[in-house]
Every structure is written in structure tokens, then in C-alpha cells.
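Accompanying notes for the structure given below.
Only one protein chain is missing from this complex, and each of the others stays in its spot.
Chains here go by letter, A, B and C, matching the order in which they are written, and residues are numbered from 1 within each.
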Amino acid sequence: MNIPNYAPALIVAVPLLGAFLTPLIGRINDKLRNIFVILILGINSIIVGLLAYNIFTKSTTGSPKIWTYVFGGKQEVTSPVVRIMFEVDAMSIFMAIIASILLFVVVIYSWAFMKENTGLDKYYTLILLLASGMLGMMLTGDMFNFFVFLEITSISSAALVAFWTHKGESVEAGFKYILVSTIGALFVLFAIAILYGQYDALNIAVLSNAIQYTFLDKVALILLIAALAMKAGLVPLHMWLPDSYSRAPATVTVALVGATLASLYGVLRIVFTLYGNTLEVITKQIEFLNADILVSNMIGWFVIVLAICSIIVGVMMALRQTDFKRLIAFAAVAEIGYMFLGIGTKLASVGFDTTNSIIHAEYGITALEGGIFHIINDALDVGLLFLVAGAIYYTTKNWSLNEMGGLARNMKYTTIFFAIGLLAVAGMPPFNGFASKLMIYESTFQLNPILAIVAILCSILILATFVKVFHSAFMGPALPKFKDVKEVPKSMLFAMGIIACIIIFIGLFPNIMLENIVRPAAEALTNNAQYLKMVIGVI
Amino acid sequence: MERRNLAGAVFLSIIAVIFLFSALLMHPFGILDESEMDDYIIKNTQSETGADNGVTSVVFDYRGFDTLGEATVLFTAVAGVIMIFRRQKK
Amino acid sequence: MSEMSKIVRTITAVTFPFAMIYGLYVIAHGHLTPGGGFQGGAIVASACAMIMVAFGSKWTLDKIKEKRLSVLESVGAVAFIGLAFLGLIFGGVFFSNFIAGDDIASPLFDNAALGMSDINTAGVLPLMNFAVGLKVIVGLFAIVLVMAYATSSYKEVKK
Partner (left out) sequence: MIYNIPYIAVVCLILVGLYALIFKRNLIKMIIGVTLIESGVNLFLITLGYRKGSIAPIYTNSPGGIMALPVPQALTLTSIVIGVAVLALMLSLVIHIYRHYGTLDVKKVGRLKE
């Protein structure tokens, strides 16, 4: 059996099968269940790796490769696309790589971290369900299927946020999360229904080919972007994010980072692929000013404004926090702002001259590459910081920064990992955050210098915040109550070590990542004509 | 509190105007613009899936993967509810 | 929930089989008439919920543990995804309808020889309906049962 051909289906189906089997195996033995879950996610990572290898090697030699998989029929595209299709291009598999790294690390870390909790059968089931939901969102090429996976992701993560049910705040954060994501998902469904009613299609490629940018399409676009940006934690709709990030167990938080990025992927897919054909159409949007304007520019500046707000709000709120995990959560909001800044700059960089021919500015593609590169960097950096926060909670049973101090004495490795995480998240040179942030600054500076200056300043403030945390938690005299704390168990150190190694690797050789993975992903996003040609054969 | 109510009212009225306008722009009820995909299904459901019920053939065959997702959603909810009401070690 | 009066309990016991049979019929005929696994499962689950209302959640939970329900649900889900995987093995595609249909090679039944296409077996669809039906019955019932039990035990604690 040729594995890569079946890979798109297997990537989602294997964790699902694992999730359905976990309660059965959990009744036999706890250890067996843990090994089983790690095994399932390990197999899944291998399949993702295989598919990624196939896609990336093909795409550097010739035209970009898009892997399609039709569920339940012959593997060819019929004229009306009736069946559900998975459409895996470089961007999707790039996100899938991030998700599988995070999830694999999470299950390893959970072994020791969650040991003392009850209900672990359900915990692992939900983690696997979250995995298949996230991966499904990233690989699917069908709008309604996307909605279904969005719901799987949000239900399982809401239940996981409320995992520590004996704490009222956890349950409350879980409720907030499920409320927000349900409303978001319902608006996504509403938008899908609007599109379906007009074009009688659900496949992304078919819809993208058919879309005409009528008023109803605009409403659908606004609904989709608003709902998914809300789930990605962009600023005016970010209220749920710090609550659920900070009140969930640390493992769940890291998985949630992945879920958030899956929503961000949804935004990218919708803007660049679903509306890709109408993106570069000049419309008389502002009739009373009698000015022509590009659709792309409009969306771009809208996204840029929200992104800058996210960065500023995230950093300012992070400065004020005394709760360790809440502080990281607000820093995560700021990081999401950086990604959206890159994406928005790409959209805003498209212009047109007096003869109405469209010009693509050079820096636009750099911005998009920076934004996409920052997705993986953010996932790793913020993930590592949350894992360190979990380690600290594991030893001290406390989240408050005011009551910590001198932890470096007894927790050497954790301290090192935290130092790596904080330097990476602030974008310091030897680590991975530097490369992507530099690309974003550089391109944004050419669009508008003020944006770049704000972004750089906020990045420095993030560094200041984390240095403060570093000082108050790890440095200083050892508090008497923490005299006997020990280093965390090996499985947790191993999990943090995996992420730290990847961070250092990307930091030292950013070009390898950029050339082989990020650039094909950005190209797959922007080259919409190629996408349509490969999927449904329209030129 | 007052300001929140006001903002909510403004938000709601903007949405109301946009949605009502879109409702007027939809194709008239019962007269479809496009139905290529569904016509294909209606025509081929008996020969391709062997089911007489078109809806079931869509649910379990053409869009069977959605149904797997749907079953998974239910499974997730059951797992979540049982997890939430589990007995805590005190 | 505490148990209700004897009249209610007797009536419930009498009507329960009928509701159950009707639900199972809806599941079994899913590919021929309106209905299917989800709808029929919901009917059976509501019949079970009726039992729970009449006899009290504590009594029901003594008879059937939520852990068993959870295992049964897993079985239903595994059966469903297992059918999809069988499609991968026999039909070559995940979710292929490998038993019925003219254009897909069917290793299990020869359509012409057994006259399967005449009576419209719909291939794996009824089997999937059964799997989903089991899952929905058990899943919905587990949700209702657990929630009812949790709220009733809370009241007792408060008193």
C-alpha cells in the first residue's frame, strides 16, 4: 500500500481511531493507555512527515504539488464536485507539521504532569480528538467539513480547558471558550450557507472559481473573517484567550495554541484561496469619494489596524500581570498580532497604477513569508514558555509571580529552557523569533515606517516583561518554602528539550526552513490559479 | 453598564440592517439559481449508492466523512460531559 | 431525580418497548425511508430517558453504569470508523461503499448473482446506520443520565 497516497485520510483517521479506542484500552491499564496515545500520535507524526517530504520535494523541483484525496469515490475529480475532498498543499502540510510537533510534545509532557489527576481516560481521548479536529481543519478542502472540524476542535478544547473542575475559574473559562467558539462557528456556518445558496457548491476550489464578489459574498467574507479572527484571538475579540490559556492545565494550553493557529490558517485559506480570485479586483468601493480601491488593500489595512491593536494591547496587558500564565497568554496575543501584521502587509502591498494594471510590491511576499514563518516560531516559543509555566506550577503549585523566587537554584534545566523561550519570543538574534520578526519589520517598514517602529518597540517591551519574570521567579534569594523543590520529572524535561532543540535549530539555520518549507507554503497560498488548476482542473 | 448597552444596541442594529438587506438580495424562495451538484446526486443516488433515500445516501456516502465528524462531535461531547462530572479526588 | 409514582412507572414500562421498537425500525430502514441512525438513535435514547425520569436517575445508574455506556459508545464509534477503514482495504478509498454499487468492485457480494441491487441494500449504509445508531443511543443517554444524576446529587448535598 502506497502510504503517501492515503496519507491525507490517515492523518485524520488515525487519531480518531485512537480516540475511539482509548476508553477501551484505558480500562485495561493506565500505562498501556499512555503508551498507546504516544504511539498513535507518533505514527501520525510519521505520516505527516512522509506526506510533507513528498509535497516539499516535489514543489522545489517543479510546479507546486497539491495532494488531493476524494473520500469514498474514485480518485478523480468529477465535474460537479460532490464528494468531500482533502486538498493538501504546502501551506496545509506546514500547519500540520506544527500541530503534530505540539501534540506529540503535549502527550509526552502529560505523562508526569497529569499523573495525579482523575479522569485521565477522558483527558487523553479529548486530546486525540483535538488532534484530529485540528489536523482536519488544516487539510480539508470542503467548507462544511471545515465547520465540522472547527466544532470538534472547539468542543474538545472547551472540555479540556475545564479539566480542573474543582476550580471555579477553570469551568468559567471553559464556558467562555465554548460560548465564543460556538457563536463563531455558527457564523461560519451561516457564511457557508450563504455561499452554498448562491453557487450550490461546498468545495473551496469550486467556490473560489465561481465566486463573483456580490454583496452576499462580502457579507460572507466579513462573517468568516470575523468569526475565525475571534477564534484566533485578534484584539477586539480576544477576551476569551487569556482566561482559557491561563486557567487550563499547561498541556492543554499548548494544544490550544495549536487550535488557535488552526483558526489563523482558516483566515489565510479564506482570504487567499476562497476569495483569491476576487482579491485583486478593482472595485469602486467608496463611491462618495469617487476613489477606486483594491479589495486586497481594503482587507489588508483592516487586518493591519487590528494587528497593531493586538500587539499594543497584548504587550500593555502583559506588563501589568502578576500571574505567570496570564502574562504569557497576553504575550501570545501580541505574537498573533505579529503574524497578522505580516499577512496584512502582504494584502496591502498590492497596488495599481494609473493604467489600472496591478502591481505587486516586492516586500509583500517577504511580509507573507515572515508572517508564515512566525506561525511556527510563535507556536514553538509560546509553547515552550507555557510548558515551563507548567513545570513551575508542578513544583510550586502556584501561579503568582509575587510568591516566587530563587527557583534557579534547584531547577537548573527549567531555568535554561525558560531563558531560551524568553529570548526566542522577544526575537533575540540566536533564536528563531529573530528571523521571522526581522522579515516582518523589514517589509512593514517599506509599507509604513510607523508600523515597523511600533512593532519593534513592542517587541522590546515583551523582552522587558519577560526579563522581569525571569528575575522575580528564578533569580534572587531562595525562598524558604521552595528550599526543597526538585527538578521536574524527566519526561517533562524531555518534552521541553524537544521544543528547545527545534527552536535552536531554526534559530541557527533559518535559511533551511525558509527555503524549503516557508517559501513553498507562501507560494502555495498566493498562487491561486495553480491551486484551482491542480484541484479541479480549471485554468 | 449604560455604555455597554448602547454599544450592544448599535452593534445589533448594524447587523440587523446588513442581514435584512442580504435577505432581500437572496434568490427567491423555491426558485434556485444553481443546483448542479444536487441534481447530480438526485440523478445518480440509486445507481451509485444503491439507496432509495437521497438524504441518507448524502449523509452516509457522498458526505460520509462529515457524518464521521458529526459522530465524533457527539463522542467528544459525551466524553466532555462525563469528564466534567467525574468524581474528583478530594 | 427521584422516582415517580407507581402509575407513571407502570405506564412507562408498558410504552417503553413500543418506543424502542419504533426507534430501532427508524434506524433499520434508514436507507429506504425518512430517518437514519441519528434520528432513530434519538428516539431510542428518549425512550431510555423516559425510563430514567420515571424510575429515578439513581435507580437507572445502579442498573447501568456510565462507564459501561462509555465503552459501548466507543464500540459504536469504532464500528463506524472500522467500516470506513474496511472501505479503504476493500474498496481502495476511505469511506468507499465497498459492498454495493455497480462501478465499485465488490468483493463480498456479487451484485448480479445475489440480486442485491434489486432490493437496494445500499451496501454499507445500513451497517453504518446501525453503528451510528448504537453510538447515538448510548451517547445521548449517557449525557442525560450523567447530567440528571449530577444535579440530583447536588440537591441532596445542599439539604
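What we mean here is this: a residue touches a chain if its C-beta (ideal position, glycine included) is under 8 Å from a C-beta of that chain, and two chains touch if they have at least 3 such contacts.
Source: prediction; values computed, not measured.
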- For the unseen chain, which displayed partners does it touch in the full complex? A, B, C
- Given A:F20, A:F144, A:F324 or A:F418, the one touching the chain that is not displayed: A:F144
- Query: What residues on subunit C make contact with the chain left out of this view?
  - Reply: 32-34, 36, 38, 136, 140, 143, 146-147, 150-151, 154
- Touching the missing chain, which residues of subunit A? 144, 148, 151, 155, 158-159, 162, 165, 168-169, 171-176, 178-179, 182-183, 186, 189-190, 193, 196-197, 200, 202, 239, 242-243, 247, 317
- For the chain that got dropped from the picture, name the residues of subunit B it touches. 5, 8, 11-12, 15-16, 19-20, 22-24, 26, 28-32, 35, 37-38, 41-42, 45-46, 52-55, 57-59, 62-63, 66-67, 69-70, 73-74, 76-78, 80-81, 84-85
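Rule of thumb we're sticking to: only the chains that are shown with their structure count from here on.
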- Note on the structure: So, in whole Å, the Cα centroid of subunit A is separated from that of subunit B by 24
- Query: In whole angstrom, how far does the Cα centroid of subunit A sit from the Cα centroid of subunit C?
  - Reply: 36
- At what distance in angstrom does the C-alpha mean of subunit C lie from that of subunit B? 22
- Out of subunit B, which residues touch more than one other chain, so two or more? 61, 64-65, 68, 70, 72, 75, 77, 79, 81-82
- Contacts with two or more other chains, residues of subunit A listed in rising order: 16, 20, 23, 71-72
- Message: Under the stated contact criterion, what part of subunit A meets subunit C in this complex?
- Response: 6, 9, 13, 16-17, 20-24, 27, 69-75
- Can you check the complex and tell me which residues of subunit B touch subunit A? 18-19, 21-22, 25-27, 32-38, 40-41, 61-66, 68-70, 72-73, 75-77, 79-84, 86-89
- Query: Residues of subunit A touching subunit B in their complex?
  - Reply: 16, 19-20, 23, 71-72, 78-84, 116, 118-119, 122-123, 125-126, 129, 132-133, 136, 144-145, 148-149, 151-152, 155-156, 158-159, 162-163, 165-166, 171, 194, 197-202, 214-216, 219
